[in-house]
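A single protein chain has been omitted; all remaining protein chains appear in their positions.
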Amino acid sequence: MEISPYLRRANYYETDQMSIVHHSNYFRYFEEARIEFMHAIGCDVKDMEKLGIIIPNVDAYAKYIKTIVFYKLMQIETKLVKFNGAKMVFEYIIKFADTNEVAATGHTTHCFVNNEHKPMSIKHTFPDIYNRLKENIKN
Amino acid sequence: MEISPYLRRANYYETDQMSIVHHSNYFRYFEEARIEFMHAIGCDVKDMEKLGIIIPNVDAYAKYIKTIVFYKLMQIETKLVKFNGAKMVFEYIIKFADTNEVAATGHTTHCFVNNEHKPMSIKHTFPDIYNRLKENIKN
Amino acid sequence: MEISPYLRRANYYETDQMSIVHHSNYFRYFEEARIEFMHAIGCDVKDMEKLGIIIPNVDAYAKYIKTIVFYKLMQIETKLVKFNGAKMVFEYIIKFADTNEVAATGHTTHCFVNNEHKPMSIKHTFPDIYNRLKENIKN
Partner (left out) sequence: MEISPYLRRANYYETDQMSIVHHSNYFRYFEEARIEFMHAIGCDVKDMEKLGIIIPNVDAYAKYIKTIVFYKLMQIETKLVKFNGAKMVFEYIIKFADTNEVAATGHTTHCFVNNEHKPMSIKHTFPDIYNRLKENIKN
C-alpha cells in the first residue's frame, strides 16, 4: 500500500529566536505524520486507544539537516521499518515540498501498553491490527 | 494567607522569531502560577484530580504590556478573586523580577467537572476544599 | 472578499491529561487561522516581516464552550473587526467541521512595530497593505 506523504506548513509559534523551527517541534511533526500513516493503513490511533491500546515512545531521534523557516511547506514521509507485535520502529524524512530537498530525518520506537500502562503484544489479542501493521512494513 | 509569587525564567523554546516569548505561553505561565497557588493553599491540583475533581478553563485573557525576552526572570502573582463552589476566577500579574515592572496581566475562569466531564459544585461534596478556596479569595 | 475558514485537526501532542486540547493551544489555532486569513487577503505575514512590519499581540481572549478531543477536525472562522493603521482586532470562531457546533470563540488585538519593536502606523508608510486590510474589515 502506497501512503501519501503528510503535508504541513511550519507555524509561527513553532519558530524560536533563531528564526527557525525549534528542534523539539520536529518530534511533533513526526507524530502528526505517523498518526496520519496509521490512519491510512487502517490502524487509527484514536480507535486503538478506545480498544485499550496505548502506543508510547520508547525512543526518538532527529537529525537536522536544513533549517525550516516559518510558513515553509513540508512533506513528511513515514515508513514503518520494524514491527513484531510488541514494538515498532518508524523512520521519517522531512522534505521541502517545493524543492524536494531533505530538511531532516529521524526515527521513533514505540511499544504497546494497556490502560494500566503495562507492556503487551498485540499479536494474539488484536490480530487484525497486527496483520495490517505487518503488511505495511517496508525496509 | 500570604502566597509567595511564582518565579520562573523565560525558556529558549518559548521565544518565537520576534525574539520574544510567544503570546500563547503566557497562559502556560498563568497555569504554572495557579497550580503553585492551589498547592500553597492546600488545594493541590494533582490530589484534586485523584478525588475526581477536574478544573478546565471556561475562558482565558492576557494583556501584553512589555515583551519578555529569553532567560528573563519573572515573578507571577496569582489572586483568586471569585469562587462560589461551581466556578472560580483567577487574576495574574507577570512582573520582571529585577525591576518589578509589569510585563503582562490576565485572568482565567474555571469550572469544576467530574471524571465524566459533567459540571458540578464542590460545596457539599468537598467541603474542606470548598472552605480553603473560600478563605483565600481576595478582591 | 469571502475568506474560506481554516481547517485543522487537533493533534495528539496538543491534548493534556484531561484528554482534551489544552486551553493554551487555542491561541495557536487562532494564530494559524489569522495567518491564513492575512495571506488570503494579500497581507502575507512573512512578506510583511521582510518589509519590517512585525505584528505582536496586545491582548488575547478565548472562551471555551465545548471541549475539543484528539483528531477532531475544526473549522476556524477569522474576522477582522477593527483596523486603523496602528492596531487591529480579530475575532475567531472554532467550529467542529462535522456538526458546525461552536467549540470556542475568541479575539486578539495586535499592533504594528518596526524591527526595533517601536510601534508605528502603516497608513502612510505601507498604503497598499493599509488599504487591503481596510477593505477586509467586517463588523
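For reference, chains read A, B and C in written order, and residue numbers begin at 1 within each chain.
The rule is simple: a contact is a pair of C-beta atoms (placed from the backbone, for glycine too) under 8 Å apart; a residue touches a chain by one contact, two chains touch by 3 or more.
The shown structure was predicted, so the numbers you read here are calculated from the model rather than taken from an experiment.
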item	value
Residue of C:D16, C:E32 or C:D47 in touch with the missing chain, whole complex considered	C:D16
Residue numbers in chain C that touch the chain omitted from display	12-13, 15-17, 19-20, 22, 24, 70
Chain not shown, touching residues in chain B	11-13, 28, 31-32, 35, 44-46, 70-71
Residues of chain A in contact with the chain not shown	17-18, 20, 23-25, 27-28, 31, 49, 54, 56-64, 67, 117
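Methods note: only the chains that are shown with their structure count from here on.
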item	value
Chain occupying the middle, per Cα centroid	C
Separation of mean Cα positions, chain B and chain A [Å, integer]	33
Separation of mean Cα positions, chain C and chain B [Å, integer]	24
Between chain C and chain A, distance of the C-alpha-averaged centres to the nearest whole Å	28
Set of chain A residues in contact with two or more other chains	12-13, 70
